[in-house]
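Pasting a structure here, questions to come.
FYI, not all chains are in this one, though none of them got moved.
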Amino acid sequence: MDAANDAKALDARMSKLFKAIPETMKGFGQIASSATADGKLSKRDKELMAVAIAVVTHCDDCILYHLRAAVKAGASRDHVVETLALAVEMGGGPAVVYGSRALEIYEGLQK
Amino acid sequence: MDAANDAKALDARMSKLFKAIPETMKGFGQIASSATADGKLSKRDKELMAVAIAVVTHCDDCILYHLRAAVKAGASRDHVVETLALAVEMGGGPAVVYGSRALEIYEGLQK
């Protein structure tokens, strides 16, 4: 696993989808920017929420995307692992295995 | 919808399950208490994370359970609605309808 490379490939794929369905993706962009803006909850914590959801819904690329955003917004390893603990509460065994991948992806992003 | 009554019925149901599978539920209790304890992220924010996951995974009783816990830990209406916005980002249309129910449940819990 090479998190930086995976992230680059993901960005390229998403960019193609953006060009294919620009109106829909513009709406999604507005959702994403408004839903993760600093407010009573910080952008960092909102991105961590998205990571938790990604773990529970079994979406590796989502884990990568939102972990990267959470780290960029200031999330430390402690923030990430506490998020994974919460995901295990809500997702059981499958969240354990996806949480394990999330931790590996997090470490990959530090390199 | 009567949130207080629904919560009471949910507690009664969960209590029966606890008695039926005490060893498993004791393990779950330990997950729940450790995963939502105050840490680098607050208990309040962890319960809000659980609400977001509940909305995205279409679980009304989970919304009720974790909203109640989030409110008890200090979550305001603003915290809740920001959480619902994030859920919409990660869950699309179904999260809109479950988010709408979450807001109604939240209001029911204020009475």
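Per-chain numbering from 1; labels A and B assigned in written order.
In this text, a residue touches a chain if its C-beta (ideal position, glycine included) is under 8 Å from a C-beta of that chain, and two chains touch if they have at least 3 such contacts.
Remember, it's a predicted structure, so these values are computed and weren't measured experimentally.
This structure file shows 2 copies of a single chain, while the whole complex it describes contains 6 copies.
Throughout what follows, only the chains that are shown with their structure count from here on.
Put simply, the C-alpha centre of chain A and that of chain B have 21 angstrom between them.
Listing the residues of chain B that touch chain A in their complex gives 31-32, 34-36, 39-41, 45-46, 48-50, 52-54, 56-57, 62, 76, 78-79, 82-83, 85-91.
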